[in-house]
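Omission of a single protein chain aside, the complex is shown with its protein chains in their original locations.
Labels for the chains are A, B and C, by order of writing; each one numbers its residues from 1.
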Amino acid sequence: MLPLNATITRIDEESPSVRTFFFDFQFETMKPGQFVMVWVRGVDEVPMGLSSKNSITVQKVGEATSKLFELKEGNSFGLRGPFGKGFSLPSEGEKTLVIAGGVGAAPLAPYAEAAKSAGSEVHTVLGARSADDLLFEKLFAKTGKIFISTDDGSKGTKGFVTDVLSSLDLSVYDKIAVCGPEIMMASVFRLLEDRKVLEKSEFSLHRYFKCGLGVCGACCIDKSGLRVCRDGPVFSGVQLLNSELGKYTRDASGRRVKI
Amino acid sequence: MLPLNATITRIDEESPSVRTFFFDFQFETMKPGQFVMVWVRGVDEVPMGLSSKNSITVQKVGEATSKLFELKEGNSFGLRGPFGKGFSLPSEGEKTLVIAGGVGAAPLAPYAEAAKSAGSEVHTVLGARSADDLLFEKLFAKTGKIFISTDDGSKGTKGFVTDVLSSLDLSVYDKIAVCGPEIMMASVFRLLEDRKVLEKSEFSLHRYFKCGLGVCGACCIDKSGLRVCRDGPVFSGVQLLNSELGKYTRDASGRRVKI
Amino acid sequence: MYTLTGLKLKNPTILAAGILGTTGASLCRVAREGGAGGVVSKSIGPMPKTGHPNPSMVKFECGFLNAMGLPNPSYPSFLQELDIAKKDSGVPVIASIFGGNPAEFKEVAEGLLPAKPDAFELNVSCPHAEGYGAAVGSNPCLVEAITAAVKETVNVPVWVKLTPNVSDITCIGSAAESGGADAVVAINTLKGMAIDIESGYPVLGNRSGGLSGKAVKPVAVKCVYDLYTALEIPVIGVGGVSSWQDAVEMMMAGAAAVQVGSAVYDRLDIFSEISKGIETFLQRKGYSDVKELIGLSHEMV
Partner (left out) sequence: MYTLTGLKLKNPTILAAGILGTTGASLCRVAREGGAGGVVSKSIGPMPKTGHPNPSMVKFECGFLNAMGLPNPSYPSFLQELDIAKKDSGVPVIASIFGGNPAEFKEVAEGLLPAKPDAFELNVSCPHAEGYGAAVGSNPCLVEAITAAVKETVNVPVWVKLTPNVSDITCIGSAAESGGADAVVAINTLKGMAIDIESGYPVLGNRSGGLSGKAVKPVAVKCVYDLYTALEIPVIGVGGVSSWQDAVEMMMAGAAAVQVGSAVYDRLDIFSEISKGIETFLQRKGYSDVKELIGLSHEMV
């Protein structure tokens, strides 16, 4: 499928470096955790989680995202997707823990909403560098109890999401959904492993994507050889045992790069 | 669609020069008058009307048909189709006249049956060179009254189908379906025109087919430019007014050849 | 009205060579019922040819394979068909011609002149006719000589139809341009074949043939794109166009007009449909003239 033309209908400033871009059609079948390939024409095409059926939430980090930040309402970009495997939804009555770090909150926002709609009690641990960078705080608060951590202590617990997690009884949750910077996810992974709740957990991974279709192999992880773009980006904790998570990633050429 | 592999399940000897080849699958959607392209591998591919959902009835005339006649039960050939437009069926209570000459009876046999099933009273005028060459006589007799003509007078009226037709009251029929050698069809056409019943009539034409798909243009007739393989082979009498019918045909190179 | 190498087209869609182009009547029908802005005849040669044995064309999932083998009644017999097309089609009629060398091309062109075709299209690109088509069209010197020979003979525009079955189509396009071509047409079919696995027989009577339809569109777009960069003369795009979107894509790649072949399989009025679709697109996008589309993608960097 060739890229669809997405016209921007609204831009929300979520934080100094993060914006949500709403576009003029809905990915009706989208499951939270699935991603789209966002084609900033003439520049690059990059993966972004869907933060709703008709939006992406983007952190400005480099060339493509900076160009995106120059776009205004009425401008457009290309979109292919939705691709990949999303988070699995809880059943009615199950308890869900959402663990979001930084822009990792983007795919987890629609997940928390969907989990609540499914009849689950949803708790969220939301981490960011500082209070200003906290994403979707109101949304998460609406879906249930929220625990906040900031690196600089400007809001909530000073420290990392793991500092919040260490004081929670994780055995009460039936689903644990995690997305954030890899360092953070690796710490969470170890913590969940220690607490023996890994089998309830799912992590959304980032790797360098080229095709986004599961064909080129750019995004495969060790040792399983699973494709992040197709078999993921959401993997169960168990799938990630003995994986490269937190150890290394690969650059666009395929070379291993330490995390 | 590439040719399907049709394995011969039975061969019926219909007349000294005509055989029916039954094959091992059914063209469920087939409408009487539609044709298939019969691929005699290594030789040629030629059009044949379907004489039932799973048979063709073939007159031996040249290379491809001779090769077909060498095939036995269990042998196979390729089939593409069904293609083209069939005869339109009568409604319940309508009267149908079938006019078949020679191997032109092949597509008309399933038509007569279908017309009868549709609740129509079916009469057939069946012509051939001699008694031995009469095709599907029993079948037509089963579907209703049958009038026979043979060139040599060995059965029925001596002469042509038009000799039978001249003694019939054609105004009683709601549908008139014609297939046979072009000379015969041209005479029938003139007769029906004279009797002012052309608008009730349909004729199945033969032209040299290459693609059979309506793309190459080999089978187009003057002056309409209609494609026999796609817009036909069955045309209403009205569509054939002012046409080349009975005047000329075209050979494989596209040159006009007098009939 | 849309002008292309001096021809006034009703719209920028043209019937491709070898499609419903064997008789004058069918050319007229494609123009009148189909809505084509212009029609190209079947390729006509010096001698009558019955073509390859059937199967001569098959459809598969993504397109068509054909090996017609240039069946044609030769130019003397085709004159009357061309007359009919000229008289009744109401659109420019382009005579496609072929031969094995410059002299044959010249002979056929001359032979058809009495019927006054609006332009000639030189088929130096059919991939499955020994001694003709791509057999001559892969050789730049021959292409130039053939083009020059026909240009000398006729005083209507001459289009040269190119084969994609070469290492560098722009090199053949340049040869046509040097020979005086008024436009190039790209592409003819890609060499291809299919085998019936039940029997082991190649499906086409000629064993192999040419691929057309949706499958070849990306190849055609690339050829048109490259030719647009390399040549001064207009490029006419053909290959897999089956919707107005395809036509717009082809024009953005650089096509001054499009030809439609295999897609007449879907519906005869594909020409009207495409030209209406282009109009609507122009309006929606605020373009004032279809010419603004031509080569647009070259500017998007």
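We adopt the following convention: a contact is a pair of C-beta atoms (placed from the backbone, for glycine too) under 8 Å apart; a residue touches a chain by one contact, two chains touch by 3 or more.
This is a predicted model, so every value here is computed, not measured.
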Tell me where the left-out chain touches chain B, residue by residue. 41-42
Can you list where chain A touches the absent chain? 1-3, 5, 37, 39, 41-46, 76, 78, 80, 209-218, 220-227, 250-256
Name, in rising order, the residues on chain C that touch the hidden chain in the full complex. 60-63, 65, 138, 165-167, 190-195, 197, 199-202, 208, 211, 214-216, 218-219, 221-222, 225, 245, 248-249, 252-253, 281, 296-297, 299-300
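Simple rule for what comes next: only the chains that are shown with their structure count from here on.
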With centres defined as the mean of Cα atoms, the chain at greatest distance from chain A is chain B
Give, as an integer number of Å, the spacing between the C-alpha centres of chain C and chain B. 36
Cα centroid separation, chain A vs chain B, in Å, comes to 67
Length of the line joining the C-alpha centres of chain A and chain C, rounded to whole Å: 51
